[in-house]
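Have a look at the structure that comes next, please.
In this view, the complex is presented without one of its protein chains, the others remaining in place.
On to chain A.
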Amino acid sequence: MFAQILSAVGVMVVGVFICALYYWLSDKALQLVFPVRDGDVIGASRNLNRRAAVRPWLFLGPALILLGVYLVYPVIATFILSFYDRAGQDFVGFANYRWAFFDAGFRQSIFNNILWLAVVPAACTFFGLVIAVLTDRIWWGNIAKSIVFMPMAISFVGASVIWKFIYEYRGGNDAQIGLLNAIVTSLGGNPQVWISMPFWNNFFLMVILIWIQTGFAMVILSAALRGIPEETIEAAVIDGANGWQIFWKIMVPQIWGTIAVVWTTITILVLKVFDIVLTMTNGQWDTMVLANLMFDWMFRGGGDSGRSAVIALVIMAAVTPIMIWNIRQANRDAGGH
């Protein structure tokens, strides 16, 4: 056991050492290949320029190789694989796309994903904003924020166990040990098997992600709220606006950009939601979403890389507008630099 930990720490040390060695050695090699000698002014300046031209690529090299192998190449390969058969051998044209278009499971997943997209980002942003506004006004607000923020640190699998226990159902006359059913029965209702109620079970799964992500929205929005210039609020107070009007007409418009960022960030997360569905229902009872369907096809019956690639591309297509927007934004920011 400790041998394994030791080997992990060893790998870390060796890995860091090799990385450091690479950068150090490549720098030395550069100085050897393009030497700067006293007396040879023209040669020295030419070599200095050459060094300056090569050095960025030495610094960037490992990162670019990793990005290339693990992200850029797979994106292209997945696109190509989507036109091939299940084993990735024979070209099948648009057959996989046609399959997706007519497949009931695929349509179900798209529908559920749209449902998630409609509910989760909105709910997280709304609760996050409300909690940010409320906690900013009380002396123990930071403690409250910490607690709402805490689920961010919990894995989706861990959170699924936590919530599965809340949704637990026990048949017959057994005492309900799941909190939700205990509340329902104490109010005189009948206990329900929440996670196998078609359609509504999607919402019970969404609650888990909302529970996790509201803290994120709260932290970002809270920082934005603190950045609002005081004068604008003072002016509104002098004009006789009430708290409600100040919130909706003065504060919200000023943090609109941040709200958009929070919304899109959670949207991307929702598109990739996988762990929660896998652990709660594994897509049963009409809860399948795209990421799970894709994973399912990756391994079902030995795996179908073509269909699975098509599903991955649908997720990719959905994030592309956000991606383009981010790149534009980054270019605009970098313009001044």
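Keep in mind that, in the parts below, a residue touches a chain if its C-beta (ideal position, glycine included) is under 8 Å from a C-beta of that chain, and two chains touch if they have at least 3 such contacts; residues count from 1.
The rule is short, and it goes like this: contacts and distances are computed from a predicted model.
Using the UniProt record as the reference, specify the protein name of the hidden chain from among "Anti-sigma factor antagonist", "Multisubunit sodium/proton antiporter, MrpD subunit", "Carbohydrate ABC transporter permease" or "Glycine cleavage system H protein".
UniProt lists the chain that is not shown as "Carbohydrate ABC transporter permease".
So one chain is hidden, and I want to know which residue out of A:Y73, A:F94 or A:W248 touches that hidden chain in the complete assembly.
Reading the full complex, the residue touching the unseen chain is A:Y73.
Out of A:T135, A:N202 or A:T287, which touches the unshown chain?
Looking across A:T135, A:N202 or A:T287, the contact with the absent chain belongs to A:T135.
In the whole complex, not just what's shown, which of A:V41, A:A118 or A:V161 touches the removed chain?
Result: among the candidates, A:V161 touches the missing chain.
For chain A, enumerate the residues touching the unshown chain of the complex.
1, 4-5, 7-9, 11-12, 15-16, 19-20, 23-24, 27, 52-53, 55-57, 59-60, 62-64, 66-67, 69-75, 77-78, 81, 88, 131, 134-139, 141, 143-144, 146-158, 160-166, 168, 174-179, 182, 211, 214, 216, 219-220, 223, 226, 228, 230, 233-234, 237, 242-243, 246, 261-262, 264-265, 268-269, 271-272, 274-275, 278-279, 291, 294-295, 298, 305, 308-309, 311-313, 315-316, 319, 322-324, 326-327, 329-331, 334, 337
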